[in-house]
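Yeah, one chain of the complex is gone here, protein chain that is, but the others are all in their spots.
Labels A and B are assigned to the chains in the order they are written; within every chain, residues are numbered from 1.
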Amino acid sequence: MGEHHHGPAQGISRWLFTTNHKDIGTMYLWFSFAMFLLGGFFAMVIRAELFQPGMQLVEPGFFNQMTTLHGLVMVFGAIMPSFVGLANWLIPMMIGAPDMALPRMNNWSFWILPPAFLMLASTLFMEGGAPAFGWTFYAPLSTTYAAPSVTFFIFAIHILGVSSIMGSINIIATVMNMRAPGMTYMKMPLFVWTWLITAFLLVAVMPVLAGAVTMMLMDIHFGTSFFSAAGGGDPVLFQHIFWFFGHPEVYIIILPAFGVVSQIIPAFSRKPLFGYASMVYATASIAFLSFIVWAHHMYTVGMPIAGELFFMYATMLIAVPTGVKVFNWISTMWRGALSFETPMLFCIGFLILFTLGGFTGLMLSIAPADFQYHDTYFVVAHFHYVMVAGAVFSMTAAVYYWLPKWCGRMYNEAMGKTHFWISFIGFNITFFPQHFVGLAGMPRRIPDYALQFADFNMMSSIGAFIYGASQLLFLYNVIATVLAGKPVSDEKVWDGAEGLEWTVPTPAPYHTFEEPPAVPKPAGTI
Amino acid sequence: MGRVFSGAVLAFLSPLAAAQNQVNMSPGVTEIGADIFELHMLIMWICVVIGVAVFAVMFYSIYAHRKSKGHQASQFHESTKVEVAWTVVPFLILIAMAVPATSTLLEVYDNDEAELDILITGYQWKWKYEYLLESGEPVAFFSNLATSQEEIYNTDKKGDNYLLEVDEPLVIPTNTKVRFLVTANDVIHSWWVPEIAVKRDAIPGFINEAWTRVPEEGIYRGQCTELCGAYHGFMPVEVHAVSRDEFDAWMAAKRGAAAAQTQLAMQTLSVDDLMDQGKAVYDSACLACHGAQGQGGIGNAIAGSAVVMGDLSNHMAVVAKGVSGTAMQAFGGQLNDVEMAAVLTYQRNAFGNNTGDVVQPGDVNGMKNG
Partner (left out) sequence: MSSLRFSRVPAIDTALKLVTVAVAMFAFVFVVMVPLYNVLCDALGINGKTSSQAYTAVPAAVDESREVTVQFVAVNNDGMPWSFTPDTRMMRVNPGSANGVVFHALNPTDADMVAQAIPSISPSRAAAYFHKTECFCFDQQMLEGQSSAEMPLQFIVDKDLPADIHTITLSYTIFDVTGTVTDGLASR
């Protein structure tokens, strides 16, 4: 270990064999950004085909491959790894630990990801094409009726599941064992709290996803009938298992985003986070509730009415802790001294748009109304408001906020603000009209649509191209900053930033906190 | 000038313009549809009110509490009273929402005592409707997309009901409680008609139920809403609600037609008749996969195909039983003897296949029964 002491190894082997949490965090972040561009490219194909009624660019079967891969790549390749990257960079620095608890496993959990996605992407070139059954891969469309590439899809899901589980175990082990003396649980920054809870969710539900795809594998190749009525199984069972994983998964994506926003809003309000303890409890309640609401994705599947009512009431309850969080963030801003640098802009964008997504979520929870919303573009609009404006906006905010600490250079503020405004406007042009077409009756996952949806779809596509292009500006800004940004040397890059990561030199040295730091502040004043 | 202007206003107000760019859910024509619509509007307005209040506070803060104006940050960070209030109040609002939601749901689930039962079976990529009648000739038929490939591939002007029109719509009587039994033949589909507020998943092997009572005559259109494969976007639903008398007449005609088909199956048809009808069957059943010129696509090419130009009984077996493990379905249950004879004749003579074979309904019947 001695040779690591003074700095990184040289060349490619630094990245291949590194056990340094900062290197691994960097690799996760770049990998997820690459996946974000790939998934975004798929989205552009989708929106280009939907620009006008009629089939123009691709065939219906290929269109389905695009929607499927867009969903899989964005969820499993872009959003989840990006937050794991953030956790790698920040958690050890936030709790005063020198590194992650299990550095070699950390290396593995990253390096098995690229092959998994390479395998998934390679299905595009296989006979029969890539998976075309949606990211929710309902049986029997994904079993009996799937292209042969489904086996590679299953294997890819297994690998990335293992990667996620290893990453989560590492985070839990780090938080539980490596906090600096005095860093009690209720003093941890909220980002660490939300990730700790997320990691527990991941350990609990990624194996369930693995179980679901294993059953598919057995049905396809080994003659079992888990999901086929002919052999005594049931295709609806697949949906129950999938959403038992899938609903916690939604919170796995959004909880770290809550954590990020809870770090950034206080910094630019120059005021401690309001209701720290209630934030922790709200996060834990959301995590708990996520296990008992899964069937609200399946209201039209023909459940007994008792089940329908139970899942409706439980789902509505989620509005309470989520509301608490939004109220807390706004109270944090209230009577602060606000300034609006790019990270804060993205957080405010998050706050407005995520809340909108929350409202449509509440509408969707109402079972009888869901009979009209289910599987329409209203749902598509809803989850893009929470996934993109929620998770992706907060991730973008995080990059702008911590980038100067990571590389010791300041990004271009004007370009950052331009990125925000183009993203914000482009996003809303893309997804707001989707509420309208959904309510008016346009089903999701269709390559062509009736004429009355034409205008809003064209608008949506234009918005998508704007939003997509704005990400290239982001990429340029980040690269320009890393290579030639204005150097910063203040330990605290932002005057309102609080937390241990802002006490180390800027840029953060390769090794931090080899000696435990003093933990000064009481809870709530992160 | 004034005329042009009022014409433009009229055009704008015409139902077509209204259907275009519709921004909200339709209350539809049924009682349940109206209830769901009211529920939807209620929840939406509650959300709007809460949203306006919350964001007003935020925007005021953004306006008044900015550092650039010299505002000093206060350092408060908790208040048990406020926190309890904003936990309890939303909870009470939720209870207020749950009450109407529960009663509407109970209505949706009240499927009993229907006057007419219809079995709906989802196929890749069409619907089959079967009226469950106590006695007499069973009435069952398939309902395929009627929009032409030329419209879809932009070589022809798109009609008003582009992608929402079928060759044979479902016909139901008005003011009658109709119960739908929904199932599927292959993958999961979902039968949805927004205007009559029915959406039910069709699950292979199992049966789901839903119901409606349509008070107004009219044509109501919908689509499949569960991803079911490549042509998921191309299996619309079209429901014609007609008066009881008209329905009875339609039903009698349907039964008569079924009997006539049986009659027809006994006769020898002319080559032209077979080719005409064969083309019609081909266009609705085969074209999507095998191409307008028999050139192939998802399916193998028909033009020059060894199966089509080879042994007739094998050709028919493939069409009737499908090819397992591929997208080639079994059409045996979907085509009657006349249609089967016609499409076989057509495939064997169109696209330059020119085998000169003529297949008669009687031949089909003979092969079926050995």
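Everything that follows uses one rule, which is that a residue touches a chain if its C-beta (ideal position, glycine included) is under 8 Å from a C-beta of that chain, and two chains touch if they have at least 3 such contacts.
Every value quoted in this text rests on a predicted model; they were computed, and no experiment measured them.
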Contact residue for the chain not shown (choose from B:F55, B:F206 or B:W250): B:F206
Hidden partner chain, touching residue among B:Q22, B:T87, B:N111 or B:S148: B:N111
Among B:T30, B:S61, B:T183 or B:N349, the residue in touch with the chain that has been omitted: B:T183
Residues from chain A at the interface with the omitted partner, ascending: 1, 4-5, 97-99, 101-103, 105, 165, 168-170, 172-174, 176-178, 203-208, 210-212, 215, 223, 226, 228-232, 234, 236-237, 240-241, 244, 302-304, 306-307, 511, 514-516
Footprint left on chain B by the chain that the document does not show: 111-114, 117, 119, 121, 130, 132-135, 138, 179, 181, 183, 185-186, 203-209, 317, 320-322, 324, 329-330, 332-333, 368-370
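The rule is simple: only the chains that are shown with their structure count from here on.
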Chain B residues within the chain A interface of the complex: 19-26, 32, 35-36, 39-40, 43-44, 47, 50-51, 54-55, 57-58, 61-62, 65-68, 71-78, 82-83, 86-87, 90-91, 94, 97-98, 101-102, 104-109, 124, 151-154, 158, 160-164, 186-188, 190, 192, 194, 197-201, 203-206, 208-209, 222-234, 297-298
Interfacial residue positions of chain A with respect to chain B in the complex: 53-56, 59-61, 64, 132-134, 138, 140-141, 144-145, 228-230, 234-236, 269-278, 300-302, 305, 308-309, 312-313, 316-317, 319-320, 323-324, 326-327, 330-340, 348, 351-352, 355-356, 359, 362-363, 366-369, 371-372, 374-376, 436, 439-441, 443-452, 454-456, 524-525
